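As you look at this complex, bear in mind that one protein chain is not there, while each of the others sits in place.
In order of appearance the chains are A, B and C, and numbering begins at 1 in each one.
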Amino acid sequence: MIVVMEAGASERQVQAVVERIRGAGLNTHISVGVSRTVIGVVGDDRTKEILRESLEVASGVERVVAILQPYKLVSREFLPHDTVVTAGGQPIGGARVAVIAGPCSVESREQILAAADGVKAAGATLLRGGAFKPRTSPYSFQGLEEEGLRLLAEARDRTGLPVVTEAMDAAQLELVVRYADMIQIGARNMQNYTLLREAGRARLPVLLKRGVSATIEELLMAAEYILSEGNYQVVLCERGIRGFNGHTRYTLDLSAVPVLKQLTHLPVLVDPSHGTGKWRYVAPMARAAVAAGADGLMVEVHPDPANALSDGPQSLNIENFAGLMASLRPIAGALGREI
Amino acid sequence: MIVVMEAGASERQVQAVVERIRGAGLNTHISVGVSRTVIGVVGDDRTKEILRESLEVASGVERVVAILQPYKLVSREFLPHDTVVTAGGQPIGGARVAVIAGPCSVESREQILAAADGVKAAGATLLRGGAFKPRTSPYSFQGLEEEGLRLLAEARDRTGLPVVTEAMDAAQLELVVRYADMIQIGARNMQNYTLLREAGRARLPVLLKRGVSATIEELLMAAEYILSEGNYQVVLCERGIRGFNGHTRYTLDLSAVPVLKQLTHLPVLVDPSHGTGKWRYVAPMARAAVAAGADGLMVEVHPDPANALSDGPQSLNIENFAGLMASLRPIAGALGREI
Amino acid sequence: MIVVMEAGASERQVQAVVERIRGAGLNTHISVGVSRTVIGVVGDDRTKEILRESLEVASGVERVVAILQPYKLVSREFLPHDTVVTAGGQPIGGARVAVIAGPCSVESREQILAAADGVKAAGATLLRGGAFKPRTSPYSFQGLEEEGLRLLAEARDRTGLPVVTEAMDAAQLELVVRYADMIQIGARNMQNYTLLREAGRARLPVLLKRGVSATIEELLMAAEYILSEGNYQVVLCERGIRGFNGHTRYTLDLSAVPVLKQLTHLPVLVDPSHGTGKWRYVAPMARAAVAAGADGLMVEVHPDPANALSDGPQSLNIENFAGLMASLRPIAGALGREI
Partner (left out) sequence: MIVVMEAGASERQVQAVVERIRGAGLNTHISVGVSRTVIGVVGDDRTKEILRESLEVASGVERVVAILQPYKLVSREFLPHDTVVTAGGQPIGGARVAVIAGPCSVESREQILAAADGVKAAGATLLRGGAFKPRTSPYSFQGLEEEGLRLLAEARDRTGLPVVTEAMDAAQLELVVRYADMIQIGARNMQNYTLLREAGRARLPVLLKRGVSATIEELLMAAEYILSEGNYQVVLCERGIRGFNGHTRYTLDLSAVPVLKQLTHLPVLVDPSHGTGKWRYVAPMARAAVAAGADGLMVEVHPDPANALSDGPQSLNIENFAGLMASLRPIAGALGREI
């Protein structure tokens, strides 16, 4: 941590800052430059983090520059090798590109079974489907709730595809754990710390989606909440950030893939369906995600998008999904992976 | 709602869309232009909203343009007059500019009482203070929890200032309702629909903060969740959006004030502390907020910012807060309000 | 064009708007809904565009919704087939993925010839290099100017690679036309209309880079300026937009590729060097760009990035560029293209 003093900071102000740092049990390196004095702070990271805000307010201080990342357990420094998360027997991370596919929400037994059969035949490795739907409007379809979870479990039993589904609070989490193979925490809940802690105590792997305005650090800190409770089975998912390209619902930040792969050992997926909001752009962006090095995809597939109760415009039908899967194989192969 | 057909859409595609609309019990107005056919949809709003996504996916459709806002109860059309919310006897909305002030988090009995006394003396009308703190890092101070609520209640009894404090889940909400006068829902939870619904069933007024990447519509829809459960005592709060002006933590979107005042009857506050993240910028932005027509302010004030356990850098000390209050009075007066 | 009247608009206000529209020689379709009257406007597009702003200000009007895009010549409706631009004999657009490579700026004869030889050997199809450098700081290296252009021409003569280089004003444009094969208009000048018009009168193809906060429409309108002067040889280039992922200089908006390919017949390139600002991320994002369907790449390559006078941190060395080219071939192949 480095404390940059103001241009006109007095000797006394510098001294007061140094004393505060040393009083906390940390060491200082003082460097007097032409126009500014800079104080390097050496010692325990936790202590530095606690001290940081108070130094920012100290008299004569211009700013405090952090040198280390605020996260620990999720960092590549902590675990240098790629983590492979296993959900219902299916690996996420590693040589095989994982593909989670299925409808936005479970609407009926017929719909979810048709979707599951279709995505299974096309090569998906996990099944998605929402039982509790976080909808912007209180007047929209809100999901089948426990009945939806039961139908997802039936679809898993029939196809062998492990099930990934979202929980939005502790009560839902308990139900999700009972029926599913992987807990999804949605973008809107990425900083719902109560939920993150509960998921950290659950015995299922967690798929954590990036909030639409979350920085890379905020995403990693949210994952840190889960790991800090003992659950190391966490998968990150880029799903688009708030942007101004009005032709897509969000701006899919694919550069987050190589950035995250450098900073963390956790697997990184991409959701091109929410990221674009339009089915026409899902296939090119799915291909781009795999080429960028993503460990997998999360894709919305519906047997009949025109009659979907939610997210129809961004859902592929079974045929288009099968076409996408076929087009992904040589790209994965070009990167030394399989799909 | 208006359906714009693609440039080369066939007569048959147009017909299929028209039949789908009429089949849902809505009427159509067809307008054949030089390069495109446009279909106006007339009838029940709820039906239109349900039909919208499926029309977007229909063959030959370029896009669907919504004409009406998706919210109802929060809109000015629903209630043309300004709502005045009352929290612990204090009005928010109306001629008097409300000022909610206090520390980011309750740290100790001494700290919260000193803060409460100080902000009361300077003219604040409500007391803020966090008992449960949503911190980006799992390793940071997380709040005094119920003990913090008890101390807030003591501070209220002593000063007469009603208490506003944040709840992050249903369990916390129950405690907050027991001790406080107004429930705060934080920016990170703006789309935590479970919490919004619970708050909608509570008997206390709600302060709803805008998410850092939430559009105006998303904020109004989040409020609609609360009103749709029967709780009409909702106050909105702009607190900064994600931006790229690195000198401030967020970009305070003051234009949200006149925009919201036009669209909704609910009171609108501004939080310049989180909006800027630096105490130096709090006073000018607080003055700007009042001048822009905000119904009130939410300001972080700490008796000793340099030793605050959270948000020290953006907290005013008591003296600076008193100075700010003095400077606000003539501005409020210039707008025909008092403070 | 559709005019949405306010909820409480009077019969008289509707009548006044209708008269204004008809007075301009356009027709109207009036649709009276439950809560609003909507007026469809039919007729000549140019007239509509001129009328639009005045209707927005008319009494009783809530908003005006444009149905058509404001651009003409660049649109796919105008030319349904992909345009192939030819620069110095090299095609951009079509089955072959074009690769423009070279240093940020021409620094010396030795440097540009080494760069040209290196990128040629690795398979680049055009050479880039800046003679006039738009630098954020007036104190940074500003380019070799005409001498730089002469060296670029020498590199072309030696390697056969056509030369792409930036012009920032009319005087530079004249020089660029004398020495180069393609005019680059940089992101900072995307809305420099004087320059766009001059480029539209030049006899060379133009590479137009998207501004860092330009919408898709603004980019297409900037291209329209060039085409409207008679120069149809325009290539668009996505190079990153302003974002908040602090690990990259900009956020590379790859979804702009399929969006632009749908809207326009012009070829679309991607510049992963400026888009990320860090050489480590250039290769994955270059692969992603090709997988997303880009017609080509623009990549910064320097024989010795550690001693580059500009953009060293985002430049590949020759070896890494050759590795990138090798990795791109199977991806291009997977999409039915070659490189």
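In this text, contacts are C-beta pairs under 8 Å (C-beta built on N, C-alpha and C of every residue); 3 or more make two chains touch, one makes a residue touch a chain.
Computed from a prediction, not measured in an experiment: that's the story for all the values here.
Chemist: Pick from C:19, C:56, C:319 or C:338: which residue touches the chain that isn't shown?
Modeler: Final answer for the missing-chain contact: C:56.
Chemist: Tell me which residue among B:107, B:224, B:253 or B:311 touches the hidden chain in the full complex.
Modeler: Result: among the candidates, B:253 touches the missing chain.
Chemist: Name, in rising order, the residues on chain A that touch the hidden chain in the full complex.
Modeler: Contact residues on chain A toward the absent chain are 2, 4, 7, 29, 31, 33-36, 38, 40, 42-45, 65, 67-68, 77, 242-244.
Chemist: Need a quick check: the contact residues on chain B for the chain that isn't drawn.
Modeler: These residues touch the chain not displayed: 213, 215-217, 241, 243-248, 251-259, 262-263, 275-276, 280-281, 284-285, 287-293, 327, 330-331, 333-335.
Chemist: Extract the touching residues of chain C with respect to the undisplayed chain.
Modeler: On the side of chain C, residues 46, 49, 53-54, 56-58, 70-71, 134-140, 168-172, 188-189, 191-195, 197, 211-213, 217-218, 221, 224-225, 228, 241-242, 279, 305-308, 310-313 touch the unshown chain.
By definition in this document, only the chains that are shown with their structure count from here on.
Chemist: In terms of CA centroid distance, which chain is the most far removed from chain B?
Modeler: Most distant chain from chain B: C.
Chemist: Compute the distance, rounded to whole Å, between the mean C-alpha positions of chain A and chain C.
Modeler: So the centroids are 31 Å from each other.
Chemist: Let me have the rounded angstrom distance from the C-alpha centre of chain B over to the C-alpha centre of chain C, please.
Modeler: From the centre of chain B to the centre of chain C is 38 Å.
Chemist: By residue number and range, which residues of chain C touch two or more other chains?
Modeler: 243-244
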